[in-house]
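Just dropping this structure here.
The complex is shown incomplete by one protein chain, all other protein chains being positioned as in the whole.
Each chain gets a letter, A, B and C, in the order it is written, and its residues are counted from 1.
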Amino acid sequence: LRGYEEFIHHSVTLREGPEAACARMGFRVRTPEDVDRAARYFDELGCRTQRVAAGTTPGFGEAVRAIDPLGFTIELVHEIEHVEPLVQRYDLRRGASINRLDHINIATPDVPVAFDYYSKLGFGLSETIEDFDEKKLYAAWMFRKQTVHDVAFTLGSGPMIHHIAFAVPESHNIFSLCDTIGALDLQASVIERGPGRHGVSNAFYLYILFHDAPTTEIYTTDYFTGDPGHQPIRWDVHDERRRDFWGNAVVPSWYLAASGLLDLDGHPTPVHDQPVTERTVTVGADGLG
Amino acid sequence: LRGYEEFIHHSVTLREGPEAACARMGFRVRTPEDVDRAARYFDELGCRTQRVAAGTTPGFGEAVRAIDPLGFTIELVHEIEHVEPLVQRYDLRRGASINRLDHINIATPDVPVAFDYYSKLGFGLSETIEDFDEKKLYAAWMFRKQTVHDVAFTLGSGPMIHHIAFAVPESHNIFSLCDTIGALDLQASVIERGPGRHGVSNAFYLYILFHDAPTTEIYTTDYFTGDPGHQPIRWDVHDERRRDFWGNAVVPSWYLAASGLLDLDGHPTPVHDQPVTERTVTVGADGLG
Amino acid sequence: LRGYEEFIHHSVTLREGPEAACARMGFRVRTPEDVDRAARYFDELGCRTQRVAAGTTPGFGEAVRAIDPLGFTIELVHEIEHVEPLVQRYDLRRGASINRLDHINIATPDVPVAFDYYSKLGFGLSETIEDFDEKKLYAAWMFRKQTVHDVAFTLGSGPMIHHIAFAVPESHNIFSLCDTIGALDLQASVIERGPGRHGVSNAFYLYILFHDAPTTEIYTTDYFTGDPGHQPIRWDVHDERRRDFWGNAVVPSWYLAASGLLDLDGHPTPVHDQPVTERTVTVGADGLG
Partner (left out) sequence: LRGYEEFIHHSVTLREGPEAACARMGFRVRTPEDVDRAARYFDELGCRTQRVAAGTTPGFGEAVRAIDPLGFTIELVHEIEHVEPLVQRYDLRRGASINRLDHINIATPDVPVAFDYYSKLGFGLSETIEDFDEKKLYAAWMFRKQTVHDVAFTLGSGPMIHHIAFAVPESHNIFSLCDTIGALDLQASVIERGPGRHGVSNAFYLYILFHDAPTTEIYTTDYFTGDPGHQPIRWDVHDERRRDFWGNAVVPSWYLAASGLLDLDGHPTPVHDQPVTERTVTVGADGLG
């Protein structure tokens, strides 16, 4: 599957399996040599890695897979088969008019560690949720592309995927999707949260559920972060607007649902619990956004 | 106050008083003679009436006020001072770009009685919420103008005003209003419910609260009801989409909040309770929309 | 064909014929008896009439057809087969999401005569284009339903149909249609004028052409005209905003294109020319809007 803007073979693959899980998250590296560089990098960190031949993932060239220091299964690849982008094929656009994969939101029991690791990888920080009194970091939004994020880390049992988000052109595309879901009488099972505007990221959003896929966010109108010296916006964990700028409550299921991962052998990745006593306080008040 | 489309002196008056209440709801009649006709009509029904001289309400001509058979205080007037409409004064439009007063939603302990009474007045029926098994009418949307409603009746202690609604041009006007409210950090106190799309009426909606005014709905994109033989849409009280087509839960406060009325002497109108045992079941599942 | 809001058998019928023409324009009357009343009315005016049995037009009951005093072929009917409205079947909506037939714009060589005739039929006047110095009426927008118009009359050779307009929910539906037309590389032949906002009527509009059909307008966000005492807006023929509030020029073809009519026998209706010398001045500056 790919968005209308995307000119690569795919950005998401859905496969049937014995249980619902995310096999891995991929990043493209800028050059063919960066694949080798990535392999050496993870070897040096003592991470388990796996080289995969071109074509192992359809449309992808040679790649390296690894269990990163956060326990997350990732894949790095440079060569991807190109296909024709369909940006202006408005005659073909359907549904919410998905333009592209925008970001992945990861639940992790230790947000500062995730933040440090991704900072070293060269990711910028756009927004945080923090308890300023307790000096505690609840969530961090981090970017390589010049938008609010490619990955976000939020406090929770993990490593797990909280949601995967897709960008659409304008807010009316999101409302049209809601209308279609309602017309099909699927709103109770498919619409989890929203639509609304996030405080964090400024985006219009909608969270939807279908079958066993991770929670999916439909997303638009965040902002540009590519200027040198971009300063992160730091939200107080007590500011209710961080999650929904219009003050709508977050449904409880949204805090609890996250999808597990598979390791390099296709077995479930162990999940480290976020301690329950703390979660009672903090997950209910955390920064998933 | 008036909307940008309205060319009459005002459609809403806010006055400071000892308690929050709605003094009366007004309708325009088509001819000057209709004011007399209305007075006779209410006299014949045994309703208490009161003639008021031109100018009693600023900008209004001679009028008749009455306590209607539902116990609701109303005013009928024909002559209203004209002012310039501002439909295309986009340079002056602010906030949600309110075009006009659209409808009033009335809580009443006996919806069938209200429905019968307004049917006899010549109002059409656009939608209902019913329990088809129990043959019970929970709510009715009724119109004179060719939209979904001018008044709606919903089961609850009454006669009270549940909310008053204003029409805006397009859905983005509603979202812009939400954004402004969030920017002012007023979302917790001002945004009560929404935005969303109603099942009943098909409208985009937002309910807002400010100070002591009745709940205010901002509303757009319902549909045309003026064709002869227009058929009402009958919703099952168990269809959750009737209230929010996208499946979002209704906040509890929304069911409980309604504003009392004043009688012809400016005293509070007595409220007939909707029996609590029934309300427990039905108000939580009623048709306020 | 019908719009998603419409619950009648159809609002438009397209039939293949030897030449492009409009067979007739129909109005629904409020009661079955009004059909007879209409027949008598036209008989008394000396107009040629024709009774047609139920089913002559598929889905329609007994009707009367007439050549009205303007030379226009019309049909009046009350009974029309009902079908399920699809207002909220967002899963089925396609293209511009047409809600309903909104109005018909008629070219006529004598606008004051058309205005007088329709005024007597009970149509209200919402807007005009006039030369105030020369006291000349160039165009008139007239309504039965509570919007800006059901019919408009504009100066030109006639009686002819200038365009037929359909209402859609919001402006983004119009822009989406433009995008789809562009994606199909049909913009040169299909998009005639717009999108833009009309000064007259305040509507967002787009004029499209396809095959031999009359010019078709896609239309949204005009305003409510149902309040008693609604005052017409009178535009100066020299105010360029009347046609396009954003100042975009009107393409020449738009002034010249109008579709002929068929009479009660299916023969072309004679067209009375608007004198050429005057048209040079006035059609270029007329009020087609």
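Assume a residue touches a chain if its C-beta (ideal position, glycine included) is under 8 Å from a C-beta of that chain, and two chains touch if they have at least 3 such contacts.
As the structure is a prediction and not an experimental result, all values here were calculated from the model.
K.L.:
Using the definition of touch stated at the top, determine which of C:112, C:247 or C:270 touches the missing chain.
P.N.:
Checking each option in C:112, C:247 or C:270, the one touching the absent chain turns out to be C:247.
K.L.:
Out of A:28, A:48 or A:272, point to the residue that touches the absent chain in the complete complex.
P.N.:
Candidates A:28, A:48 or A:272; residue touching the omitted chain: A:28.
K.L.:
Which candidate, C:71, C:195, C:214 or C:260, sits in contact with the chain we can't see?
P.N.:
That would be C:195, which touches the missing chain.
K.L.:
Considering the complete complex, identify which of A:37, A:51 or A:82 is in touch with the unshown chain.
P.N.:
Spelled out, the listed residue whose C-beta touches the missing chain is A:82.
K.L.:
Of C:27, C:41 or C:175, which residue touches the hidden chain?
P.N.:
C:175
K.L.:
Over the whole complex, note the residues of chain B touching the chain we left out.
P.N.:
Spelled out for chain B, the touching residues are 88-92, 170, 172, 176, 179-180, 182-184.
K.L.:
What is the set of chain A residues that contact the non-displayed chain in the whole complex?
P.N.:
Given the touch definition above, chain A has residues 5-8, 28-31, 78, 80, 82, 85, 87-88, 99-100, 145-146, 167, 169-171, 199, 202, 221, 223-224, 226-231, 233, 245 touching the missing chain.
K.L.:
In the complete complex, the non-displayed chain touches which residues of chain C?
P.N.:
Residues of chain C in contact with the hidden chain: 171-172, 175, 178-179, 181-182, 185, 187-188, 191, 195, 197, 199, 204, 240-241, 245-248.
Convention: only the chains that are shown with their structure count from here on.
K.L.:
So the centre of each chain is just the mean of its C-alpha atoms; given that, what is the distance between chain A and chain B in Å?
P.N.:
44
K.L.:
Just how far, in Å, is the C-alpha centre of chain C from the one of chain A?
P.N.:
51
K.L.:
Residues of chain B touching 2+ other chains?
P.N.:
Residues 171, 199, 245 of chain B each touch two or more of the other chains.
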